[in-house]
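Of the protein chains in this complex, all but one are displayed in their positions.
Right after this comes chain A.
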Amino acid sequence: MLQVFPDIKGRFGDFGGKYVPETLMGPLQELESALDEAMEDEAFLKEYHHVLQEYAGRPTALTFGDKVTKHLGGAKIYLKREDLNHTGAHKLNNAIGQALLAKRMGKQKIIAETGAGQHGVASATVAAKFGLECKVFMGEEDIRRQELNVFRMKLLGAEVIPVSSGNGTLKDATNEAIRYWVANCEDHFYLIGSVVGPHPYPRMVRNFQRVIGDESLRQFKEVEPALPARIYACVGGGSNAMGMFYPFLEKEVELVGVEAAGKGIDTPEHAATLSKGTPGVIHGSLTYLMQDENGQITEPYSISAGLDYPGIGPEHAHLFQSKRVRYEAITDQEALDALKLLTETEGIIPAIESAHALAQAFKEVPHMSEEETILINVSGRGDKDMATLMEHFKEEVDHAH
């Protein structure tokens, strides 16, 4: 039996906690009390699940990848289809939960950080749906790279606030969102996008994402006599992986988290926080992160903006240290190859983030027996990645047709 995490101080083993300026302690306490109350309230949970069903379109499908299984040979491959969730990724599950909590707390204004824009879009979406005012903090560099998502957020009625501090990327947008929250916490709710940040955020986001794992467990039992031998999910901050893994932590299933190796973990350009990082504090949480010898946080790199984060959720740090989850790293090129294979064999274009999980699984299934099954979380769809994909595949695709 695993110990229940987080503990009362918000710790997952050695990791987690609240490393924040004094001015945030009050708002975090207020959030924790409201969250605990809400999660005990049948009516709140009922509303959350109702919105998931009739607005987001859940449950998402569990798809047997018969062609890709045949192509690779070995274990049977199942796909959890978060790409079919409204707005195109798992991010919305959490945004719905937190927006309902914000409303319950009487906060009419939400703020969010975003890197690639997926969480920003999810936040702008729930703001529109529930009549909230929404500000999204986004690094200037990311705004330039993600023009389409910036427009989507604005179309949904959100204000996109450019962040020029630091390097103008996700980590800086998160800093700025936290600073803004410090100054405006009385009427603002900070809707964080992953299982990161100070307690109680990692726990809250995991609990709003565990619907992925809960559904998978139920769906899998309907089609297979045994649980999957392995489950794969990509990890940036780690919310889709945590949501998928959590209901399986005490089951006999090998869990595999896949980080972004960028141009290779032996180059400086990667985002493999657990493989190459060290423990430290980022965004209010003690976890693994990428930093230099003086404890200054360094910039990660990945072709996938959603994995391009120098930290990782503290629960992942704990699952890494306790060896409950195996963590691997996949390069840009390996992810692109896996994306192409899934597209050609199954007619599913996954997000480049999700393709990291696919790539690791595709490496392993040929070495497994045909009696075994595996499950991969397809955390999002690839529509948002078309510009990147065109850069890589256009010539090849045009040539072939």
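Methods note: contacts are C-beta pairs under 8 Å (C-beta built on N, C-alpha and C of every residue); 3 or more make two chains touch, one makes a residue touch a chain; residues count from 1.
Quick note on the criterion: contacts and distances are computed from a predicted model.
Selecting from "Tryptophan synthase alpha chain", "Metal-dependent hydrolase", "Putative ABC transport system ATP-binding protein" or "Peptide ABC transporter permease", the unshown chain of this assembly corresponds to "Tryptophan synthase alpha chain" (UniProt protein name). Within the whole complex, the absent chain has one touching residue among A:Cys134, A:Ile178 or A:Leu274, and that is A:Ile178. Screening A:Gly73, A:Gly295 or A:Pro366 for touch with the missing chain picks out A:Gly295. Taking the complete complex into account, residues 9, 17-23, 25-27, 165-166, 171, 175, 178-179, 182-183, 185, 278-284, 291, 293-298 of chain A touch the chain not shown.
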